[in-house]
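Subset of chains shown; positions unchanged.
For clarity, chains are labelled A, B and C in written order, and residue numbers in each chain start from 1.
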Amino acid sequence: MNLELALRMCEAAVRQAGREGALISVAVVDAGGHLVAFQRMDGARITGPVLAPGKAYTAVAHRMPTADLAPLVLPGGELYGLAGDRYVCFGGGVPLGELGEPGDGRGTGEMAGAVAGEVAGAVGVSGGTVSQDVACAEAAAALWEGA
Amino acid sequence: MNLELALRMCEAAVRQAGREGALISVAVVDAGGHLVAFQRMDGARITGPVLAPGKAYTAVAHRMPTADLAPLVLPGGELYGLAGDRYVCFGGGVPLGELGEPGDGRGTGEMAGAVAGEVAGAVGVSGGTVSQDVACAEAAAALWEGA
Amino acid sequence: MNLELALRMCEAAVRQAGREGALISVAVVDAGGHLVAFQRMDGARITGPVLAPGKAYTAVAHRMPTADLAPLVLPGGELYGLAGDRYVCFGGGVPLGELGEPGDGRGTGEMAGAVAGEVAGAVGVSGGTVSQDVACAEAAAALWEGA
């Protein structure tokens, strides 16, 4: 993860929110779950600074989209009880693929925790409906995958 | 939001509680979710100082009555897992509409967070049954809407 | 402690703040340290909802003015290490004397924790200088002592 790419991912999420008619916050975290970039659109809810980094953290911690965690944390589910203040287990958090090999250009400026073959970070979006949040997060993640 | 109006909203909630036969706590927060006024009736539970500000914070953060959040955070709901230490997702929190235009008299003494076209604060009530809490919060919110 | 008296104490603190030229938040807690009433003046800092209840809680928990705790929590002091998120150990918190006998009129509507011969609650003020906060808290406490 690096700041330049994180900023471009934030911008992509914000652009998608414009298309969706949503007002969102977007967070990008590194492989350690630590914030790299955050943007809250004018008029977006004050809960965004809590939930967007929370979704990103959760996505990188569990190495899966938070939408996929949702069924697992239901009563009777494998991870029931996980939901709480630390984790946000509904859609809007998307992990950022695996790192390529050293030398592929994405390694420059890597941050805490990145190891080839592992999740390199995540994006989290909050503020719209869950499906809008997911669409915005995926628009950001597409940039990463294309990098 | 201003203190004078917040106090009148607290009094309206307490009066409604008298009609309901409930003993409640009531909290009014500004658009940033920060407490402006709080009152706990004699004999009301000590959980009120936790839950009433929590409901008010949640209502302003999500810009909807906490009663409307309740079904969304059920197992299988869109926002399951949201409930936790930070959010209180059952009835009793009511957001306070949008601010009017500058000069409409409600701008005087505004506190942190008020911007025309956005949620300007919230009221949260705890101590009675959920339906009593909602009735008390709505009695307070009616004052805001009529101001 | 009861709500009516707590409100009058809040008003006394706010009036004193007007004389001091300070913008304050004031909190009154019962003998259990739980909030009974809170008021934030228009324009007062958003830190008041944190610090004023914190000072009141600390004053009732330690049964002394928070100003008197200040030297005790210094390095080498008897209570060094006490200061932190839970306690606020500088001036502005004042415990509310001992309860009188049953039947003296202050017992009506007593809340959690009040026992004759013990501290019955506290007032906490934040927003001005420490000396302003203390003056406002003492103005509130004077009402209690005269009740």
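One rule holds for everything that comes next: contacts are C-beta pairs under 8 Å (C-beta built on N, C-alpha and C of every residue); 3 or more make two chains touch, one makes a residue touch a chain.
As the structure is a prediction and not an experimental result, all values here were calculated from the model.
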How many subunits, all of the same sequence, make up the entire complex in this structure file, 3 of them being shown? 4
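As a working rule, only the chains that are shown with their structure count from here on.
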Centre-to-centre on C-alpha atoms, which chain is most distant from chain B? A
In angstrom, rounded to a whole number, how far apart do the mean CA points of chain A and chain C lie? 44
Euclidean distance of C-alpha centroids - chain A vs chain B, Å: 31
What residues in chain B touch two or more of the other chains? 32
Would you tell me which residues of chain C are touching chain B in their complex? 2-3, 6-7, 30, 32, 34-43, 46, 48-49, 53, 108-112
The residues of chain A that touch chain B in their complex are 43, 45-47, 50, 70, 73-75, 82-85, 87-90, 129-130
Per the touch rule, the chain B residues reaching chain A in their complex are 31-33, 60-63, 75-76, 78-82, 84-86, 113, 117-118
